[in-house]
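Note sheet for the following structure.
Only a single protein chain was left out; the remaining protein chains are all shown in position.
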Amino acid sequence: MEEPLAVAVVGASGYTGAELLRLLLVHPRIRIASICADRAAGKRIDEVFPQFRGRLDMPIAEFDPAAIAGTAQLVFTALPHGHSARAVDALRQRDLKVIDLSADFRLDRASVYEEWYASADELSHPAVGRLAEAVYGLPELHRERIRTANLVAAPGCYPTSAILASAPLLHGGLVEASGIVVDSKSGVSGAGRSPGLATHFPELGEGIRPYKIAGTHRHTPEIEQELSKLARGDVSLSFTPHLVPMSRGILSCVYARPTDSSRNARVYQEAFEKYYENEPFVSVLGPDALPDTSFVRGSNRVHLAVRYDARAKLVVAIAAIDNLCKGSSGQALQCCNLMQGWPEDMGLEAVAAFP
Amino acid sequence: MEEPLAVAVVGASGYTGAELLRLLLVHPRIRIASICADRAAGKRIDEVFPQFRGRLDMPIAEFDPAAIAGTAQLVFTALPHGHSARAVDALRQRDLKVIDLSADFRLDRASVYEEWYASADELSHPAVGRLAEAVYGLPELHRERIRTANLVAAPGCYPTSAILASAPLLHGGLVEASGIVVDSKSGVSGAGRSPGLATHFPELGEGIRPYKIAGTHRHTPEIEQELSKLARGDVSLSFTPHLVPMSRGILSCVYARPTDSSRNARVYQEAFEKYYENEPFVSVLGPDALPDTSFVRGSNRVHLAVRYDARAKLVVAIAAIDNLCKGSSGQALQCCNLMQGWPEDMGLEAVAAFP
Amino acid sequence: MEEPLAVAVVGASGYTGAELLRLLLVHPRIRIASICADRAAGKRIDEVFPQFRGRLDMPIAEFDPAAIAGTAQLVFTALPHGHSARAVDALRQRDLKVIDLSADFRLDRASVYEEWYASADELSHPAVGRLAEAVYGLPELHRERIRTANLVAAPGCYPTSAILASAPLLHGGLVEASGIVVDSKSGVSGAGRSPGLATHFPELGEGIRPYKIAGTHRHTPEIEQELSKLARGDVSLSFTPHLVPMSRGILSCVYARPTDSSRNARVYQEAFEKYYENEPFVSVLGPDALPDTSFVRGSNRVHLAVRYDARAKLVVAIAAIDNLCKGSSGQALQCCNLMQGWPEDMGLEAVAAFP
Partner (left out) sequence: MEEPLAVAVVGASGYTGAELLRLLLVHPRIRIASICADRAAGKRIDEVFPQFRGRLDMPIAEFDPAAIAGTAQLVFTALPHGHSARAVDALRQRDLKVIDLSADFRLDRASVYEEWYASADELSHPAVGRLAEAVYGLPELHRERIRTANLVAAPGCYPTSAILASAPLLHGGLVEASGIVVDSKSGVSGAGRSPGLATHFPELGEGIRPYKIAGTHRHTPEIEQELSKLARGDVSLSFTPHLVPMSRGILSCVYARPTDSSRNARVYQEAFEKYYENEPFVSVLGPDALPDTSFVRGSNRVHLAVRYDARAKLVVAIAAIDNLCKGSSGQALQCCNLMQGWPEDMGLEAVAAFP
């Protein structure tokens, strides 16, 4: 039996880190070698996340790239943007493979990153030299490049759902590239583990609300970038994220104008089925079913549906994913499997725990 | 002191009927004269809805138009479609004023009704002769006609939110009339009180799902009808309803292409503020706030926002209402106030119970 | 028509303050004269709580007892403990009637207060001289004293439910005074509006958890104090509060050993019915119904049931209330009505908005 791959998780005190540890624990060829989280350093992981009681009681260390290089072969980084870039750079200098779950290496161009992520403290990208080696970690779009990558930038949760719902349409030239609508609904875990009024239970326990709409959410350029590659031209879209009173799940509805309004629903259905026919995690639903986040909860699967609304002459495509799994940590592990040459679904076979 | 108006509520065993009774109980000039509900006849209202314990213990009667005519001056009917039409006709024959909360008199043309509501048992509209006297009960659009109406058709919950979010745009010719997107998210009470798998708690307690999308939901023609009047021309839209894990509230996002892409956000903001400037229940939010169903829960208010997404060249308008109040029973009572010549907000002044 | 009573609300930026304003707005004989909240001073109330948009746009002032004395006749204080005591003292010095919603005047003896509420900064009660004039604001127990009180200490939400569920049992000597169990389940709004990890949505959106159990929650002595008066002897109980994934509502289950195990269920039922027979807000349910927080949500009502478990020889009594209304602000207004000699349910007639 081959030695398991030793991995480190940096930034383990957030939901993304915890989800990653949950998945890594049941992966047959991975060993968790170290766990880092500056804020929680000194505690045990099962003190910070009681779900690990009896299963994982490793101490949490401060981030130390040299120490990691001594124990791990591959590192998952799940730090706030800016911080992640610096950590990734330090790890890459020690030749460790890195899968980064932050926003720092998702945007191809530093100028776009700086436009959306710069702060008063930090105007430029903290590790601009690493951008060229980063591969956008959406296997359905970039599988071959991920296999050989040393640095993978795992996509955001909203972009994964929006891109997968739109890809067959834009790749096939089936819809206009401008004026696309992406209306997304997210569980609250997407906002992270830091408390605030906006995520205080009574403020949203029984209501729904949009936020950062009309071109102001940072995932907008990430979605446009990837869709533009597929469309071989500039794509513009209006992105409306919402918080829904549930913990997990993202449902994204994409609305686009057909390039030819004489096509019928069957054309779009077939385009989706063909585009995703060999994908291990994508289910294209038929005309009698629609995606529901309940059915992908805790799993790495994507449920997709497409319809043509002949009245309004609009194509409607819908994706449901688990924001923490396929929208983040599960996808990162899927990339890891590709980078190691393992079966893509190894350790990711779990079905949603419904209900 | 004037005698209070004696009203009857027909169809009181559903959520709409209960909400109406809740509102009527605190109205200073209304007396509940009788309550009918065939399924629950013989029980007391506080047995069917325990929230009325200690406040209202009237017996529920079978529907009997003659008996109602002997006790009431105005009747609210909240029956399933088809049934409502027949009940309304019987009540109108006795010259009672009626506010109908079903779909039966919302569509101006019988042919459209029959296209969307006909069943194998009933192919044609059951009271086609009454369509002409019915007024669509959305005061913000038809206030003057409601004042003098004898039969008001209170709008559906989705249409109220979608129409109010779109009205200033279409009335002002600010957006294209075709290809509009209406993406709506509803609390589950909108589905009524009859249990089924789709509304069984574990099936949707922690997920979100769309249903009847792409031109298949019956509220589509109702929204189009009213928006077409405003636009003075045919409006087409794609309507996507969703069920959200909450009991009350509707949030509708409308996306439309501007007729002139050189306009800035301010134009739309001013159009909204002007259109609604004298409305007693509508709040147009400024550029730093967005609607949230939590803040209108249990109240008759509408929170609206409009934005211009210059990247995607799309106008985004959003409305939040309580589906059972402004989206149904509150609005019906608002119409009643208009028909009686009372202050429009009488008995409807309550603020949302947040949180 | 008589002049309305001018009231001030001090501490209006929390959920309790907002609930109070909601109720005051529809009270026919009260005028809101001023609103204070140090943290939110300078903002308008509808900026802090958007549910007031279009209904109440008063500016929020800093707390200034002299200014309040110039505009108001009665003051509701809803400040954190310690702070409230000092504010109350300042207001009472100006002869204003005060209804305090904090814990500061609920415990009869300063020593008990200091045992449970003292901090390193503040070891003794900040206004011990006012304790004697404070009346515990539970009308079902202390109605006559409240009528003539100048300072009312409105009870906590857990105590209201626990005391009302137990009162007929202890008053009638029907159960043993020791070893009583109070197992309570609360909506999250009871924790206030300050965000923290424990009330961060994803941490409790889909789970239930107990906290501060086995004699460590500060409401324990308050419940024991009032029950001991009823029992005319020391009562001891074990109190277990839980957070439930809902915003409002408290359900409390009380378990006690009968003083005579030959009694049947009927005895307890009759004791409850008799004890509460003239209460305007209490409904004692019969043998075929049980309390449910859904049916009292947003209302000032209490739903109670009592059973005798002959197998286990235990009396089980259950109360459901709205923690923010009957458990706090509604009860405070009920006390105000009593102090003013008005009908006890004035402005509090609203039925729960179910669902």
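A few remarks follow.
When the chains are written out, they are named A, B and C in that same order, and each has its own residue count from 1.
Keep this in mind: a residue touches a chain if its C-beta (ideal position, glycine included) is under 8 Å from a C-beta of that chain, and two chains touch if they have at least 3 such contacts.
In this text the structure is predicted, and so the values were computed from the model without any measurement.
Among C:Glu140, C:Asp183, C:Glu226 or C:Glu344, the one in contact with the hidden chain is C:Asp183.
Across the entire complex, the residue among B:Arg193, B:Lys212, B:Arg263 or B:Lys313 in touch with the chain not shown is B:Arg193.
Of the listed residues C:Pro28, C:Gly42, C:Gly70 or C:Gly215, the one in contact with the hidden chain in the full complex is C:Gly215.
Remark: the omitted chain is touched by one listed residue; of C:Cys253, C:Val282, C:Leu333 or C:Val351 this is C:Cys253.
Panel shows subunit B; residues 15, 187-189, 193-197, 199-202, 204-206, 245-247 of it touch the chain omitted from the view.
Residues 15, 18-19, 21-22, 25-26, 49-56, 189, 205-206, 247-248, 280-283, 285, 289, 292, 294-299, 301, 303, 349-355 are the ones on subunit A that touch the missing chain. Summarising the interface, subunit C meets the missing chain with residues 178-181, 183, 185, 202-211, 213-215, 220, 236-238, 240, 242, 244-249, 251, 253, 255, 257, 290-295, 297, 307-314, 316, 318, 320, 355.
Assume only the chains that are shown with their structure count from here on.
Separating the CA-averaged centres of subunit A and subunit C is a span of 45 Å.
Chain geometry summary: the mean Cα position of subunit B and that of subunit C are 36 Å apart. Work out the mean CA point of subunit A and of subunit B, and you get 39 Å between them.
Contact with two or more other chains is made by residues 15, 189, 205-206, 247 of subunit C.
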